[in-house]
Structures are given as structure tokens and as C-alpha cells.
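Every protein chain of the complex appears in place save one, which is left out.
A and B are the chain letters, set down in written order, and residue numbers restart from 1 in every chain.
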Amino acid sequence: MDLILVNLIDGLVTGLLLFMLSAGLTLIFSMMGVLNFAHASFYMLGAYFAYQISLFMGFWMGLLIAPVIVGLAGAGIERYGLRRVHQYGHVPELIFTFGLALLIEEIVQFIWGKNQMPYSPPEILQFTLFSIAGNAIPAYKIFMLCMSMGIFIALLYVLTRTRVGMVIQAALSYPKTVEALGHNVPLVFMGVFGVGTALAGVAGVIAGPVLGTFPGMAFLLGSIVFVTIVIGGLGSLWGALVASLLIGWITTFAASYNVAMADILVAVGFEKPADLSESALRDLWSLTLPQIGPILPYLLMVLILVFRPYGLFGKRDV
Amino acid sequence: MNRQAVQNQTTAPQGGVTLATALPWIISTIVLLFIPLVFTSNSAITIMNQMAITIIFALAYNMLLGQGGMLSFGHAIYMGFGGFVSVHVINYVEDYSLPLPLPVLPLLGGLAGLALAILIGSFSTRKAGTVFAMISLGVGELIAACSVIIVVFFGGEEGVSGDRTYGLPVFGIEFLQQIEVYYLIVFWLLLSALLMYLFSRTPVGRMANAVRDNPERAEFLGYSARWVRFFSFCASGFFCGIAGGLFAINYEILTEENLNLVQSGSILLITFLGGVGFFFGPIIGAIVFTLLSTVLSLQTDLWQLYVGALFLAAVMYFPGGLAGVIMMHWPAFKMGNIRLLIGPYIKTFTPCLVGILGTAALIEMTFHFRHAAIGDEEMTLFWTTFNSHSVLPWLLVVAVTAAAFWLTRRNLPEMVAAWHTANSLPGVSK
Partner (left out) sequence: MGNTTSFGVTAVLALSVSATAAFADNVKIAFIDPLSGPFASTGTNGLHQFEFAAEALVNDKGGVLDGDMFEILAFDNKTSPKESLIQLQVAIDQGARYIVQGNGSGPAHALTDAIKKHNKRNPDSQVLFLNYAAVDPALTNEKCSFWHFRFDANADIKMDALTDVIAANEDVQKVYVIGQDYSFGKSVAEAAVANLAEKRPDIEIVGNELHPIGKVKDFTPYARKIVAAETDAVITGNWGSDMLGLGKAIIENGFTGPIYTYYAAGSGITGAFGETGKGTIRLIAEGQINPPATDEATAYYEAFRAKYPEGNIDQPRISNVIAMLAAAIEEAGTATDVVAVANALEGAEFDSMWGSKIIMRPNDHQAIQNMHIAVHTDDGITFDYDNSGFGVVTESEIEMAGMDSTSTCDMKRPK
């Protein structure tokens, strides 16, 4: 029971972290129709910039400055790269972001090398806040939780309560009409892209110390972010939130419980072969849940797309 | 060039077999047959084998992307699956001494790829666009993950290996040497390329274009968009499987890397770099990419940085890919104006090339400066050895690069003007 509570907290942290990435991506995706493959690369840039800044000015300045730099970089790439490719259609746009992801990874390796960076949480947060039945909950985890909650609330407020948010929401559904009303849609696009990538940057800054800061960190997270927004439904912030939490909890719980395929098969009524090494199905018999945990989101996505192509909360086809 | 124009060029002119349509095929055949006489080293042949396999794979991929407008993020699984089945067949045939000649093996690989494509395509082709792309990503990831879990079939990390010299010699050929494998691969390359070309001329192939551009109107013609997508998808899977079978013969080993997302991603890069709008685009892409990854990687550890930059530049400035760049010159060539371009091209592209090489040199020098061993300050670049820690080479390279780019910029308007002149009909130009 205690372990369930601990896992709920862990899954919440993972899920909310994922949400910070998927929130920006779903906005960008639904507004511009771009599957931004490089989104996780901005997350990586956030971590590296923050690490570099923290060497000179400490963690907190990194948290403050790095996302701004990432956002500016994102806006610049939208203005001078993506907008140029936009005229060729969606596929070249997507391939542009694909190439961008490769290039960013290479540039990061060129500047910082290929090793893990010794980027750690600030001293002030390196203690155990409380423990549940012997399981320590580090203070930094709770800090991550508060950060992502705060960002979610701020985002929700901006999108639903401010004028800018209204324009963005309108531009999501009817970009042509919004433009006809005299709003500068390209500027909105650039702003959304910048803010989206800055959010990814924030996620990188706070996740880098715990999940590791290394050149493969973008690739590790890259496709799962898409999976999240596709499951949640495009353009839906709530969908992104629900899907992020769902994936956070699924992967956490799948890793925590050693449900063995053999037990399930026996329970269903199959008989376990006496000599597994001869059986053609030996891999099926020895399968356990933690082994397949990280690929469950992909399975979920395929199933959802087959049966409900607009995702959990989406209103239109992805 | 707008998007419509890029895509419309896929539609080749109608007509029967004329010398003009047959000529590229005849030339390619002759070149492919005689090239090993020119380049006899085993490594050259190995690289050519790799190229040929990649060409088949890229052409098969372009049946979806270029002709059908379907973006697949997990296409490596069809080639990989065909390859795994082939290598299992090799082992099976060897164990039971079955009379299966090696040259027909790729056909079995193709059928395996087809079977998997039918299975996956039955649900993934119901929708086009992002739904299709994301299903392909999900399925690709699932099967790639299975490759390390289902050890019985995929062999885990070390993969499955076989020995192609298993059976009786075919016409006295035992396939001991790379050169024999080369001719086998060339045979399958020409056959598959021809079949894929012919497929693009069949009604289904034509309808794939129509469904790509406007599914609704295609439906009005009485074709089910879904079935057209499904047929293209299956045909693509079949040819991917053939490439997989050839891979099994050439390398005699299949591993997890044949299925993973890196492989799927690189075939997308290859195809796009070559140009999705033209049948021969992927061929160029496969050749260039194989050379970059095998030859450039011998020269510099930073090759992926250059490939990434090249790729990004291609998407931004030449969305038609390398083939698009070549075909841009077709109208001028037909009007006999191509010679007007030669002078301006030399004047603009020579400094441009120097500038790019200069930038690369600066990157290499920075890399060397930061990572070279202490006391090992000499570095060799473009056949010149110098000290990367002294100021002079830096000044020199920076100056040359800057001058080259300045020259490029200065000559650019002249080239643009020449381009317009060359592409205007006589009398229309001012």
C-alpha cells in the first residue's frame, strides 16, 4: 500500500515533467501542423545551457536564464528556418525538424563532448524531505512537482484568461479568420514556438540533474513526447495533461511490479512446458512486465489510433 | 518552386517504350556490369554492394513517400524482417540440405516483407497523414523492441548469422567472393528498380499520386483511397523485403540494428536528400549517403555534424532534393541555354565551395585544438600539415573563408540573372 503511494508520487513527477514538454509541443503541433521532432532537443539544450550557467552563477540563475535562451533560439529557428520551409508543405517541415534534431545533437557533442555532464541539484535541495515506509522522497522531487504544477496553472491562466491566450486559441482553430481580423499570425506562430521551446527548456533544466545530462537525452525522450500528445489528442492541453500523467503512471507501475507472463499464462489455463530451452515460445514464457514497461505507451498509441484516430480529448484527426 | 510543382513532376510523360525511356536503363546496366573492372578492391565492391542494397530500400521507401505521400517512421522493420527470414532460410536449408539456390533467396525475403506489410497495412493504411505516420512510428518501435525480447527469432543482441556458401554451386558460382555477390545484387537491383518503375506506371501507381494530392477527388473516380494506399504499402513492403534478403546474403548476419528507429530515420533522410519527387532521386540519395557514411567517416570523426548540416541546408534550399536540383536545369538544357549558366556557376560556386570547405576547416581546427594530445599540435587538413596552435593558419583560413563568402555574395546576382536568361524563351528575355 505504501509502495503504491510512493509510486503514485514518482509517476506524478515523471508525468508532469512529460507534460512540460508535451504542452509546448501540442500547441506548436496543432497551430502550425508541425510535428516538431526537435522538441526534445530543446529540452536537452535547456539542460546543457543550465549546466554551463550553473558553473558560473549557480543553479538558480541557470533555471532563470537557460529557458530564456532556449526560447529565443527556438523563436529564431522558427523565424529563419521553419518559416522558410513552411511554403513547401508539411512533410518538408517535419523533415526539417528531424534534421534539426540530428544537428542539435551533433552540435551539443561538439561543444560539450560525449560524456555525461556532472550537473547536480543545488545543495539546498539535496536532502530527504520525508519518507514513506523507508522510501525516501528527495526534496528535489517535490521541487520538480511544484515547478511543473506552477507552469501548468500559469499556462492555463494565460490561455484562458488573457487576450493573447484568446488569440492563440482562436488561431489554433481558425488561423485564416484570425489573420483576417488583423492579427499577425506569423508573429503568434513565432511566439508560440518560442514559448513552447522555452517550456521544453525549463523541463531540461530541472530534469537534467536527476535524469542525466548527456547527448542521448533528447533521443531517449524524443518519440515518447509525440506519443503523449497523440494519445491525448491534438491541440488539447487537458489531453496532454491526462496523457502525460497516464504515461507517467503506466511506466512507473509497470517497472515496479514483476508481473510475469508465465503466471498469467498458467492462470489462463496453459501448461508451462517442462523444458523451456527447447520451446519456441520460451521468450513469451519468461517475459515480465518491467521488461516491456517502456514500450507500453507505443502499444497504447497504436491501439488508440486504430480505434479513435483523434486521441482521447482531440476534436479532429491528428 | 511551390509544393504543387514539386509533386507534379512525379508524373512522367505518357508513351510506350522509346529509346529515350530505355536509354537510362541501358546505360545503368552497362555501368553496373563494368564498374567492378575499374574498381577491383574488395572494399570498393563492399561499398558498392551496400549502395545497391540501400538503393533498393530507398526506392521502395519512395513508393510510399514520394508516390503515395505516406510518411513512414518505421520502415526498417520490413527490410529487417525480410532479412531475418532470409537468414533463417539459409540456416534451415543448410541444416536440411534442401535444394534452394541462393539467387532466389531475396524473393523469399520479399515475400516475408510483403506478409508483414499486409498484416500491418491492414490497419495502418486506413488513414493517411499523421495517423499513418504515428502508427508506423509506434509499430516500428514495438517490433524493434521485440527484437531484443524475442530471442528465438531475432537472436537478441548478437543477431542471427548464416553462411551463404551453403548449397550447391549455381552455374559453378559458390558465392565465396564479394564480386560474385556483387553481380547477384546487381541483378536484383536492376530487376527491382525496373519493377518499381513499372509499378509507378500502372493504374494503381498513378492512383497513388492522385490519392496523395487529393484523396477526395480520387474517391470520386471510383477508387477507394484506402485500397490504393494499401496496395502501395504492400508493394513497398515486398521490395523492402528483397533488400533485406540481399542484406542477408551480403553480410550473412542480421541484428537488432536492422530494425531500429535509427535505420528507419536514415532511410527517410536518404530518400529526401535524393529527392522524393523523382523516380531516380532515392538512387542519388543512397549513393551520396553511403559514401558519406563510409568514406567521410574515415576522414573525420565529425562526419555526422556535416551530414546533419548538409541535410538541413538541403531541406531549406532544395526541397526537391539533389534530383530536384538536377531536374531544375532540364528546361534550360532543352532550350540549349545550359552553356549560359556554366560561367556564372563557376564564378559563384567555386568561392562558395571554398567557403564551405573553409568553414569545415575551422570546425576541424577547433576540434583539434581542443582535443588533440599534448605535444601533438600538428594536424593535417586537405593534404597540408600545420600547427593548429599557432595563429597564422587560423588567420589564413578565416581570411580565405571570409573572402570566399564575400565573393559568393558578390557573384550571386549575376548567377541569378543568368538563370533567368537561360530559362526564358528567346525573344521574351529582355
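Keep in mind that, in the parts below, contacts are C-beta pairs under 8 Å (C-beta built on N, C-alpha and C of every residue); 3 or more make two chains touch, one makes a residue touch a chain.
What you see is a predicted model; the values in this text were computed from it and never measured.
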item	value
Touch criterion as defined above, residue of A:L64, A:A136, A:M149 or A:V266 at the omitted chain	A:A136
Of B:Q50, B:T348 or B:T401, the one touching the omitted chain in the full complex	B:Q50
Omitted-chain contact residue, chosen from B:L195, B:I253 or B:M316	B:I253
Subunit B, residues in touch with the chain not shown (by the definition above)	24, 27-28, 31, 35, 38-39, 41-44, 46-48, 50-51, 145, 148-149, 156-159, 161, 163, 165, 176-178, 247, 251-253, 255-258, 280, 283-284, 287-288, 290-291, 293-295, 297-298, 301-304, 371, 373-376
Residues belonging to subunit A that touch the chain removed from view	3, 6-7, 10, 13-14, 109, 113-118, 120, 128, 131, 134-136, 138, 210-212, 214-217, 220-221, 224, 251-253, 255-256, 258, 288, 290-295
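Throughout what follows, only the chains that are shown with their structure count from here on.
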item	value
Subunit A and subunit B: spacing of chain centres that average the CA atoms, whole Å	31
Subunit A-touching residues of subunit B, taken from the complex the two chains share	2-3, 6, 65, 69, 71, 123, 126-127, 129-131, 133-135, 137-139, 141-142, 145, 149-152, 261, 265, 268-269, 272, 276, 302, 304-305, 307-309, 311-312, 315-316, 319, 363, 367
Residues of subunit A that touch subunit B when the two form their complex	35, 81, 84-85, 87-89, 91-92, 94-96, 98-100, 102-103, 105-107, 109-110, 223, 226-227, 230, 280-284, 287, 291-292, 294-295, 298-299, 301-302, 305-306, 309, 317-318
